[in-house]
Structure formats: C-alpha cells, structure tokens
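The complex is shown incomplete by one protein chain, all other protein chains being positioned as in the whole.
Up next is chain A:
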Amino acid sequence: MAAGGESSRSGRGAVSGLLSTTLSGLNSDSYCEISQYRDQHFRGSRQLQEKSLKVSSTLYVGNLSFYTTEEQIHELFAKCGDVKRIVMGLDKIKKTPCGFCFVEYYTRADAENAMRFVNGTRLDDRIIRTDWDAGFKEGRQYGRGKTGGQVRDEYRTDYDVGRGGFGKIVQMQKASHQPAVY
C-alpha cells in the first residue's frame, strides 16, 4: 500500500455533493445504544435521564466478582482510553465490594469503545456487562438490596462462588432449615 496514508476526515475543502451521501445501514452502532434500564433513584425527569445517558462518558459495569479489584478493572477499561475515575460498588452495610462499579472516561468516544469491545467479554473469568450511566453521584456506589448488596443477589437462586454463593433469600431459607443441635 502506498506510503501516503489516508485521512478521511481531514481535507482541503468541505465534503460536498456525492461524498456527503451516507448509508444508514453502515452507521449501525448497536452496542452503543441506550438500554431499557432507568435508575429509579434518578433525581429528575425521564427526559433528563435519557438526555444524560446520551451524552454520558460514565459506564455502569455489572456481574463483577466480589474479588475483582479496581486495578483489574482499570487495566481492562484503559484499553479503550484514559480512565478518569473508577468507583467500586459497595455493600451498604459491610462496605465491601458487591460486584459492580462505575467507570468514567474523559470522553464519550472512549466510553463508546468500551461498550463496543469490553461489554460482553470476560474479566476475572466472568462475562461482564456495561451500560450507560447518567453519572456518578454520592450514594450511588451502594447496593440497593435489603441485605446491603445488589438487588439481583437478593433474589437469585443459583450458586455463584464469585458473588457470595447462593442468593441472600435462598441463604436465609437454608439457614432457617438448619436442624437444631442438641
């Protein structure tokens, strides 16, 4: 290939006429779309939340192991751009990591790359999930489940060794069925 490179964005004049026609099919970017999730605790209208999600450079990251560290998260997400801040999700009572976090980039473009290329891949052997977040606010780092962790860990029935074993409700059920010790 010729040594002269292409720069399709720079140019001596505005792109005009035939060149400005685009194909809507080619602009598909489905991994960057806003999901259905809306934060019930969000201060403001649905409209405002959606607007924030569309310009945000913060991602919610879920399905982390309780043992995944900030360092591991940083290493992975830094592949998409400079990370501004990571806020670990904590159990509200124990103040220990409870399997989610927020990753904030300096630019939305970097966050978009994380949505395209990190979402759905593995960290600590677990498939992690990323979603747009309207922006970290103090208090949002805590799990909202009754027992302090995430809500999903209250209700799940499977045994997940990276997330404290059985779901909380199942654990309590098991505990109440303990045979009495004489």
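As a working rule, a residue touches a chain if its C-beta (ideal position, glycine included) is under 8 Å from a C-beta of that chain, and two chains touch if they have at least 3 such contacts; residues count from 1.
Heads up, the rule we're going with is that contacts and distances are computed from a predicted model.
Assuming one chain is omitted from the figure, identify its UniProt name from "Histidine-containing phosphotransfer protein", "Nuclear cap binding protein subunit 1", "Calcineurin B-like protein" or "Glutathione S-transferase".
Options "Histidine-containing phosphotransfer protein", "Nuclear cap binding protein subunit 1", "Calcineurin B-like protein" or "Glutathione S-transferase" narrow down to "Nuclear cap binding protein subunit 1" for the missing chain.
Could you pull out which residues of chain A are in touch with the chain that's been left out?
1-8, 10-13, 15-19, 21-26, 28-32, 69-72, 74-76, 79-80, 82, 86-88, 113, 116-118, 121-125
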